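One structure is given here, and the rest of the page talks about it.
One protein chain is absent from this view; the other protein chains keep their places.
Read from first to last, the chains carry the letters A, B and C; within each, the first residue is number 1.
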Amino acid sequence: MKEYIGVDGYQALAKVLHKMTPDEVIDEIINSGLRGRGGGGFSAGKKWKICKNIKAEKHYVICNGDEGDPGAFMDRSIMEGDPHGVLEGMMIAAYAVGAKEGYIYVRDEYPLAVTHLEKAILDCERSGLLGENILGTDFSFSIKIARGAGAFVCGESSALMKSVAGEVGEPRATYIRSVVKGLYDEPTVLNNVETLVNVPTIIRKGADWYKSIGTKKSTGTKVFSLVGKVRNTGLIEVPMGITLREIIYDIGGGILDDRPFKAVQTGGPSGGCIPESMLDLPVDFDSLTEVGSMMGSGGMIVMDDTTCIVDVAKYFLEFLVEESCGKCTPCREGLYQLHKLLEKICSGKGEMSDIEKMERLSENVMIGSLCGLGKSGPNPLMSTLKYFKDEYIAHIKDKKCPAGVCPELITYKILDNCTGCMACIPACGYDAIEGKKKEVHVITQDKCTKCGACYAVCNFDSILVS
Amino acid sequence: MKHDFNKLTDIFDKYPKTQESLIAILQDIQKEYQYLPCEALEQTSDVLDVPLSKVFSVSTFYNSFSLTAKGEKVVKICTGTACHIRGAKLLQDQLENHLAIKAGETTEDMKFTLEVVACVGACAMAPVVVVGDKYHGSVKVSRVKKLVKAK
Amino acid sequence: MIHITINGKVVQAKDGEMLLTVIRREQIDVPTLCHHEAVEPSGACRLCMVEITKPEWDGWCDYVTSCLYPAADGLIVNTHAPKVNELRSSILDMYLARHPKSPEIRQLAAEYGVLKTQFEEIVDGNNCILCGICTRICDTMGFHAISMVGRGHGKEVAPPLNMAPDACVGCLSCAKNCPTNYIEYNVSNGNLSIWKKDFKMAACKECGKTTITKEFAEYLSKNRDINIDYFENVTNVTEKN
Partner (left out) sequence: MNNRFIVKPELCTGCRSCELACSFTHAVDGVRSLTRITPIDGGFKDLWVPVTCLQCDDAACIKSCLVNALKRNPVTGAVELNHEVCVNCMACVAACPFGCAVLDTQTNLIVKCDLCGGDPACAHFCPTKALEWKPIPKAVKKTG
């Protein structure tokens, strides 16, 4: 806490409480162009304004720290590393909309984040930054932590609010927005961790300063988690508008083992894959959406030529089938059928008509589903079908997996340069490899499950996948 | 299995007696017993005055709850996107083969439970396997057996 | 009062009234599988989706579930737009793949031109379409005996812990309102069983005729302040049919 105050912490709070009216705060945030970092990209300030203008007994502020996207972990780092920044952002939001209670929804998988936030809240309560009459003003605010319990769908606002209230996290139709009728049917501002942590800085340094970073429509910076087949993995904070190529090659140091780049996946399971031809695309909310992906919460997964794009689509669909709440039919049954069709293609039984079938079904699932999970669920499939149709056709017509991933379409063979080191024999869990020391080993194809364990342990590139 | 249910009272006392506390209480119970015993669910329902059917719904909806007892050590294979493309499937295959159970099952001696989880948020160290509380990053096939060496 | 246009006809509606209510009042047939007037709309089956637009939307239209969309002045609704019909048949196709044996689903799907699913049929499936009418009615009636269990494709309706539910009084409302008649129950010789639970029927003291279970009668008597004797008294009039 002392450290946070040491770096100008809570100065923004003091500034808004003593010198600014709630409307001025909202105007400042609107003016800064800050857009929700959770994925949708809705103007944070406008959201606050709507919420403030709703007359109700209570207003709530919720911080969404349910980072469900597999492959993204920036919210975790923020909550663990800068819990006070999150709290301060929430307090300012609460002051602006007139909320007295706030919740931070944190994944239970992040125990350290929970501990740090708990400690930060306690510190604030002790020093009068949370509670009644904060800093001698008539502003009162308290924050509770709600631990998520492992459900991707709870990243969806209405599902998250149900979860906070201790119910099953099923979304409801959002024809009435949650800023109007949210938690306990009261107007609620729900912002992502990264959005809120930007707020104090904006207040302190001014909207104009913030606007000077990034692009016209997407201001400020964005944290990405750059992972996958890239040399330097980790979190990066970049100004909006930077190109994908700069991120992957300059910051990420290029592809692992200098293999050719194939695609980069952004936006998590609801996003899409972007091919090499679009590497010079500037990274901002609108251009990513335009090419069929999305900013999402900022996962950025790089894939090389050993990643099978059909397998990736199948992977995301499998994840979504698993994570669908099961309430509405298109999402529950439609995603399931899409996954079935992809399984069929990956196992070499696909037909060309399946592609058209998937396209039509995807469209209907997107229109028909109740919440964002289903509405964007087919995205990974649609975007890969758009940019990597050849690979689908290779799976269907040639019965081949060009990347050497789909088990039923590949064979493992040991080449003559095998040194007979015997490393692969114990690695194979199915006794499929035989051979003597210093002699070329042989794979019994009947026993081979194509798990790839031998390939992974071979130090001499003697195993050929084809 | 017999459990000491006195601890439940301590858990209940930590929270206000409203439905809002339901998930937090279930999480604490899960932590205490490694799963949600029937009796605990019934008591929770009584204490919070939430219908048992709702408690059951919630405890089957969320991934972090389990209604069956788990092994001493829970082995979680992260199958987040980053882990997936860096070979989580292979690790799963190896672990399943080695422990002779499928994901989601527990070994007969109740030593290990194998689970696949969506993402543990350690994507930069992919692929990740969590054994007990310990995170193992960049796991290679050759290390798999060591990870689950019985004590 | 506001005015909306449904399939070209201008009709009156109350502000905020759900579109489906207005559509049904106009005797227009829009299929639903998860709708019941006794409970709050849930928007799960998605069959009641309609196309909506407004003059100021510049030709852009949206697809919304009419059971949950509040009527607003000037709204133009098309209940059977080509896209809407395609959506419905697609959804019914999905249902048909999951519940190929359900006569109710087969009939509704046939009405939308789907005679056989293009997807992989689930052979050993059941006829529960997870509409949630049963659980919502049970909640509304105040019993909370059954609920949705699990999630996603494996979701099911079940009593807590899959055991005979304490809270159930055997009113049969879940079973009687199930659109696919999936919930099984058995009434015979003054006994009733549902959800693996057995009940005795309350019998008329004079004629022995039975209507509801003893548990249900006791519940009503206790919670609704009705003389318990009322339930053990059937006059001749109910002997009809």
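We take it that a contact is a pair of C-beta atoms (placed from the backbone, for glycine too) under 8 Å apart; a residue touches a chain by one contact, two chains touch by 3 or more.
The shown structure was predicted, so the numbers you read here are calculated from the model rather than taken from an experiment.
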Margin query: Let's see if you follow the contact definition: name the visible chains touching the chain that is missing.
Written below: C
Next item on the list: Kindly state which of the options C:K9, C:H80, C:K116 or C:K176 is in contact with the chain not pictured.
Entry: C:K176
Item checked: From C:I28, C:I76, C:I122 or C:M141, residue that would touch the chain that is not displayed -> C:M141
Next item on the list: Return the single residue from C:Q12, C:N126 or C:N233 that touches the missing chain.
Entry: C:N233
Next item on the list: Just the residue numbers, please: which parts of chain C touch the chain that's not shown?
Entry: 36-39, 137, 140-142, 171-173, 176-177, 202, 211-212, 216-217, 220, 224-227, 229-231, 233-238, 240-241
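Note that in this section only the chains that are shown with their structure count from here on.
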Notebook entry, point to check: Using CA atom averages as chain centres, what separation in Å is found between chain A and chain C?
Noted result: 36
Item checked: In chain A, residues with contacts to at least two other chains -> 151, 168, 322-323, 325
Item checked: Multi-chain contact sites of chain B, meaning residues that touch two or more partners -> 54, 57, 61
Notebook entry, point to check: Which residues of chain A touch chain B in the complex?
Noted result: 67-73, 76, 107-110, 146-152, 163-169, 225, 227-229, 233-235, 265, 268-269, 299, 301, 303, 307, 312, 315-316, 319, 322-323, 325, 427, 429-430, 449, 451-453, 456-457
Note to self: If we count contacts the way the header does, which residues on chain B are in touch with chain A in the complex?
What the structure shows: 18-24, 26-27, 50, 54, 57-58, 61-65, 79-87, 90, 93-94, 97-98, 117-126, 140-142
Checklist line | Parts of chain A lying in touch with chain C, wherever the complex brings them together | finding: 151, 153, 168, 172-173, 175-176, 321-330, 332-334, 336-337, 340-341, 357, 360-361, 364, 367-370
